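A single protein chain has been omitted from the complex, and every remaining protein chain is retained in its original position.
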Amino acid sequence: MGNKQVIIEVGDGAAIPSPRDKGLFTAWRISFFGTLAIIAYLLLFRPDPYLDIIKFLPDGIVVTFQVTIASISLAIVLGLIAGLGRISRNRLFNLAASTYIEIVRGIPLLVQLFYIYFALGHLIRVPDMLAAIIAMGFCYGAYMGEVFRAGIKSIDEGQTEASLSLGFNRSQTMRYVVLPQAWRTILPPVGNEFIALLKDTSLVSILAVSDILRRGREFASESFQYFETYTMVALIYLLITLILSKLLSILEDRLSHYEQR
Amino acid sequence: MGNKQVIIEVGDGAAIPSPRDKGLFTAWRISFFGTLAIIAYLLLFRPDPYLDIIKFLPDGIVVTFQVTIASISLAIVLGLIAGLGRISRNRLFNLAASTYIEIVRGIPLLVQLFYIYFALGHLIRVPDMLAAIIAMGFCYGAYMGEVFRAGIKSIDEGQTEASLSLGFNRSQTMRYVVLPQAWRTILPPVGNEFIALLKDTSLVSILAVSDILRRGREFASESFQYFETYTMVALIYLLITLILSKLLSILEDRLSHYEQR
Amino acid sequence: DATWPPMEFVNSDKQIVGYSIDYMTAAAKAAGFTPVFKNVAWDGIFAGLATGKYDAVCSSVSITEKRKKAMDFSTPYFKVRQALIVAKDSSVKSLADLKGKKVGGQIGTTGYFAIKAADGVEPKSYDEVGLAMEDLKVGRIAGVVCDDPVAANYAMEQYKDSLKIAATIETGEVEYYGIAMKKGNKETLELVNKGIEAVSKTSYVQELQQKWIGQ
Amino acid sequence: MNNANPIISINNVQKYFGTFKALDDVSLSVDAGQKVVVLGPSGSGKSTLLRTINKLEGINSGSIVVDGQDINDPANDINRIREEVGMVFQSFNLFRHKSVLENLTLAPIKLKKEPKEQADRRCLELLEKVGMVEKAASYPVQLSGGQQQRVAIARALAMKPKIMLFDEPTSALDPEMIGEVLDVMVTLAREGMTMVVVTHEMGFAREVADKVVFMDEGRIVEIAEPNQFFDQPVHKRTKLFLEQIL
Partner (left out) sequence: MNNANPIISINNVQKYFGTFKALDDVSLSVDAGQKVVVLGPSGSGKSTLLRTINKLEGINSGSIVVDGQDINDPANDINRIREEVGMVFQSFNLFRHKSVLENLTLAPIKLKKEPKEQADRRCLELLEKVGMVEKAASYPVQLSGGQQQRVAIARALAMKPKIMLFDEPTSALDPEMIGEVLDVMVTLAREGMTMVVVTHEMGFAREVADKVVFMDEGRIVEIAEPNQFFDQPVHKRTKLFLEQIL
């Protein structure tokens, strides 16, 4: 009996409820309806201060989504480049991509945020939010690079060989054969990274970008209702990530049906 | 040709250099020796302000490690319980564990830190560092739970059946047969989580715990040398995580040799 | 950094308001420019100034020798002292009574520097003064040092049941708030100084005192 | 059949996997010392039947009494019953993190509180018996399939069971290793162990079995002595099976 090699890696995204889990009391349902119920209770029976708090937050939610979507777009572009670099036969490109990933993953996101935010300020004058987006995108690009690499690697070598033997060159092969197949494998972890990034955008609150958390902190610093404010902030985040993770799991389910055609 | 299901999950730890990568210019070496060289250069040729900065940081490094080690210990205990819960046949225990994981993973770590830190303060009086440790441990316990679950699941069902058929009950089976085998699978991702947690301890700086980042921020806020300070802080983190990830990869290599006996 | 009530903070309509804001607005009117207020985290507020993210910092910045080296200041517009806040039931009378205890302040403020300067007190820096007050209230720290109007706001209003001002701290010199500008930014400096000069001569200062500080 | 004092008595057992009926009204009794060989096509329920005997699978109706105890009665401690019933799996299932000797001694030491020295001594004798004593300090990965299976048999014997269940013990082995495992099983049979064996080794069945049980689609189709079973099978399904396999 040979030695089995098992590799566990745990994603940073919200736990993705299995769509096959048909039980009435799934953890997702408990969490989701529990969250909804608590929010409803607080708003109905303790409108002061919770109604004030929740009125304070909406534009923070918008900012959070703006930063998330812009950052993930940048991260996907950088990630594709880094991922292609990591599997490239060009030694220099490969090393550059690997080093980028190694360095970015070796430094705490918060430190990188501070660094890019302030260092970037020395070089060019960019608005705060753009600086935050560049910083987040730069960091997540490295993680995304690993996702792309794994996705591309998951496509059977035979596909590449068949494509090459028809006369496609390597980049045409990547474009017409490998990437179109890889995206199905890549989509779920990209979705996970999206959720993880959404959560990590809470860090930009430290750079005074008015996201959900910043809004909450502003409210708390004026009203001194730290406990109540953070309760609401946590519930809002939880609600958003639960909804997103559900959407993601539905999407994955669709995809796997599509595969099984 | 059945449909192949490929799952990609990307860990949050630092990129682990492959021990099999024997080339002279690996990304790890470039990053590591590059980091060392830059630190040396800055200290030797620009002692003002870098020497002052680095003198300011050591007790922050100690705090970072203290928080990391204490948090990971707590996280391992919670993770073991959560992981066992997730595979338990006891429906209640299972749901409780799943819900804990779902909720913790759905809320940004920073928000949880704020929440646990301040909410806990309302209930019991615990020192700040302990509060930070509890918060970090509580959050990472959820991630660790998934690691334990995957590790336990990776052990062949036949091992359990053999153990049961000898007369061991389920918990003896877990203790004598499954867990001793699972730890080898679990160790690498736990190592990864350790590195990820070390990086995430930078968040506790926001709770006014004097870790590396906090020390750096204090220095910068007095000297106004933001750029220089964050450069040094980033380099120190990078150095630490690079060393840790190297140690981890050596450990993994040992383990796999051990497996192949 | 609008977390410094009553000087500057975000009200429930998400507006940045406070004494400094009103003062600056009036000064700007007098000098003929329109200020745009931007909320920036204190920790890094001077970095943003240095890199030109904004032209001036109007955020209860005390004028200190060290800061003067890094940036230019307008004429002072407000006189402050540092106040020590402690729990209501505490018998502490001065910072010296807090030897061996933790005392908190906002990172990079003169209050925090005062704590660091005090003998035998363990300084603890917070991102926002409000967080320090919270920790004081739950007993994680023994005192907080900050500007006296802010201290008054907390001890008299928000936490009047649990906190009190124990003492004002003599830091040796009188402390004044000034508007900070990037070094060498003469144009803005003159403009701001012109405005402050104009306002300081009017009774509007008393009005503001009444409106925001109540004394 | 002599049902005077059976050590295993299976009565009208039904077993479902979801809606799929894996065992359909199965009854069988085995006397102490008897050797029963279970035959049947793939998916006929042989493994399932064997696994219900030590409750690795529960049942939906009927009863199974082992050594006088109804194993599905919650009042009876299933773990103590399992100590009486050794089981050998197709895939060996040796504990990968333990040496060969430790594989044998683990259960006696932990469950029967047998002193370590005594357990070691006794288990070395068992290893001697299956011809594996030189490999006592080896780890499972270092052994061939045949060697692993012999250790697995010894491990089950270390708990001094009254009954041994074998689920296709030689199916995962290369042909040259099947003999060494069957030899051990024949020896064990000679010593009077009660054995229920699922196997495709017809030679073993003929040589060792007291009775042969033929299953198909979850039912027991035919129970007979080996000579009769192989030479004058009664049922059509049995004949078909024997034609295919021989």
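Note that the chains are named A, B, C and D in the order they appear, and that numbering of residues resets to 1 at the start of each chain.
Note that contacts are C-beta pairs under 8 Å (C-beta built on N, C-alpha and C of every residue); 3 or more make two chains touch, one makes a residue touch a chain.
Predicted model, so just to flag it, every value in this text is computed and none were measured.
When the missing chain is restored to the complex, the residue among A:I76, A:A96 or A:V177 that touches it is A:V177.
For the options A:S73, A:N90 or A:N169, the residue in contact with the chain missing from this view is A:N169. Chain A residues in contact with the hidden partner, per the touch definition given at the top, are 156, 158-159, 161-169, 172, 176-177, 180-181, 259-261.
The rule is short, and it goes like this: only the chains that are shown with their structure count from here on.
Chain B and chain D have CA centres that are 46 Å apart. With each centre defined as the average position of its C-alpha atoms, the distance from chain A to chain C rounds to 38 Å. Between the Cα centres of chain A and chain D there is a gap of 52 Å. Among the residues of chain C, those touching two or more other chains are numbered 43-44, 47, 50, 127, 131, 134.
For chain B, residues that reach two or more other chains under the stated contact definition are 118, 122, 156, 206, 217, 226-227, 259-260.
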